[in-house]
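Only a single protein chain was left out; the remaining protein chains are all shown in position.
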Amino acid sequence: MGTMTEATINGLFMGSLYGLIAVGLSLVFGVMKVVNFAHGSLLTICMYAVYYLVMKANWNSYLTPILVVPLLFIFGYVVQSKIINPVLKREFELGGGHAVILLTVGMMLVMENLCLLFFGAYYKVAQVPISSLTLNIGNIVISVPRMIAGIVSVILIFLLYAFLNKTDMGKAIRATGQDREAVRLMGINDFKIYNISFGICFIMLTLAAALMIPMYYVHPSAGKIFELRSFVIVVLGGLGSLNGAFLGGIIIGLIESVTAQFLSATTAEFLIFLVFILVLLLKPNGLLGKK
Amino acid sequence: MNEKNIIAKLRYPSYYIPALAILILIFFPFLTNNEYIVQVGIMVLLFAVMGSGWNIIAGFGGQLSLGHAAFVGIGAYVSTLLFVYLDLTPWIGMLVGAVVSAIFGVIVGYPCFKLKGAYYALATIAYGELVRIFIQNTNQIGPIDLKGAQGILLPIKGHSWFWFQFDTKAPYYYIALVMMFLAILLCYKIKNSKFGYYLAAIGDNQDAAASLGVDSSRMKVYAAAISSFVMGIAGTFYAQFLLYIGPQSLLVDTFSTEIALVGIIGGAEVMGPIIGAFLLTPISEATRILLGGRFIGVHLVVYGAILMAVITYAPSGILPYLKKVYYKFLALLGDPQYQDYRTIKAPAKGLGGGIK
Partner (left out) sequence: MLQVNKINASYGEVKVLHDVSLAVKKGEVVGLVGANGAGKSTTLKVLSGMLKAASGEIKSEGVSLTELTAPQIVALGIAHVPEGRRLFPMMSVEENLEMGSFLPGPKKARQETIEMVYSVFPILKERHKQMAGTLSGGEQQMLAIGRGLMSKPKLLMIDEVSLGLAPVLVEKIYSMIEQIKKQDISILLVEQNVYLCLNFVDRAYVLENGQVVLDGTGKELLANEHLKKAYLGL
């Protein structure tokens, strides 16, 4: 019974972290209808940024967002406005095509392999005091950084939700996702909203990276496994839905943790993709979706 | 058209230049003593074949597949297992592998084809990953040693055409060259058939095609079968040429992406993936040979940058632009047919969504 409880708790914590990683992917899709195939490599970049700040400047991992968040927000804003928007604009005018998807595939290749060139293929680990800290309740062992990641992720997703629902900018982002032409008639520049949304995606990824550094290795394809998870999660929850991303994260976290505990990590991996295919085929609009 | 006519026509640049190109391709192994360069040539031809296979479903039919490595892998594993366990000649193994690959293509393709755009691309990634995870973690199926993550080293059974094994690279080169010409012929036949027309209509606008009475799922299933058959053939060649197959080289998503890039960067026409392979594959092979293991990934940075540039500035691929230059060149050489090269038809709309 203890192992089951432990697996469930771990699954919940991991799940909300997965949700935090996936939420940016879902936001970007919701606003500009683009599946960002570079999402994982963006996470990798965020992880390297946090890692180097921790290792070279001796920052506490959880404080790194103070510096990294604004930097990467600007980076995201510029990438969207200079690289993605021109292609997006053309796709809007001419319709159809996979141009933006392919552009993000190109970005993924460039970023992931630049990391490989600059930082090497080695697995880097930021051993910080908190990494090995555990909390023992009865016979249940909980890793402290994982617990922090789980709880903080929930709070961050909630904050993003509040931002999108309570502020004018947040509402403008939602409105742009619903009708980008109508939004222009309100005096809102739709492409600027895209820039900001992509920047926000980076903010969420940076925060996730800060939570992950005490627990995970950093390497050039560190983000990839989370990217594949994120695809599963957002499709599960319905592309574009934030609540869905959170719910999807929890489901995948639980599947992974419980299956890995009782069967094997490989079975978990296999099962996740099986769920992915089944959801794509049976409920492509997600578990919460209408059709 | 009789033979005399063709020879007479060879005085026109539009005939003698392609003829010259074919001659160079045929005599290429004799032009160099360097085995590495022949190896690069072989990889170019192999990628041209795989790109053409991918192009049938993705370029012609507009279904962006990012999981095509799975079909190459299935072809390679099936023929290799038959080769290792039953001493079956790879020539037959190749056909069996291709058929199994085609069946798999239909099985996974059929349910996926109702998905549109990004959803379809995601599904292809998912089945690609499923195949990889399965093989990577399966060491044994009954009496068959699948060797999981370790991969399979193919035994040397003798240098002969029967065993598809040779002590020089030239025979591999010629096999690959024939495969490429067959792939071009196949794509050409498809493109100029009713089936090719339907596929193009589906790729352009599925709903519009459906309203014209095109059975889009059936067309896509045919295309998937042919496409994965070609990939399966290429898989056997890959296995016999490199004498090693493993999930980390054959089934990773990067391999799928490389196959797709050849087609995307080339363009969605018959010659698109061929051009794509001739442009891209030397980059990857050259960096692999020149830089060794020191800068792994550098060719992918270049690939990615080229892809981004192509999508931004030439979304129909490089071929249409190359054609323009080529026609202009023919006109300069004085070919009477190409004097009005500026009016020659507009490029096809590729996966990039076309240009203005």
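Going by the order they are written in, the chains are A and B; count residues from 1 in each one.
Note that a contact is a pair of C-beta atoms (placed from the backbone, for glycine too) under 8 Å apart; a residue touches a chain by one contact, two chains touch by 3 or more.
Here the structure is a predicted model, which is why all the values come from computation and not from measurement.
Note that the undisplayed chain, when the full complex is considered, contacts A.
Note on the undisplayed chain: of the listed residues A:I9, A:I188, A:L239 or A:I272, the one touching it is A:I188. In the complete complex, the residue from A:N60, A:Q127, A:Q178 or A:S264 that touches the missing chain is A:Q178. Residues of subunit A in contact with the chain left out of this view: 168, 171-172, 174-175, 178-179, 181-189.
The working rule: only the chains that are shown with their structure count from here on.
Contacts from subunit A toward subunit B in the complex involve residues 34-35, 37, 83, 86-87, 90-91, 94-99, 101-103, 105-114, 116-117, 121, 220, 228, 231-232, 235, 266, 269-270, 273-274, 276-277, 280-281, 284.
Per the touch definition, subunit B reaches subunit A in the complex via residues 64, 66, 111-112, 115, 117-119, 121-123, 125-127, 129-130, 133-134, 137, 204-205, 257, 264, 295-298, 300-301, 303-308, 311-312, 315, 349-354, 356.
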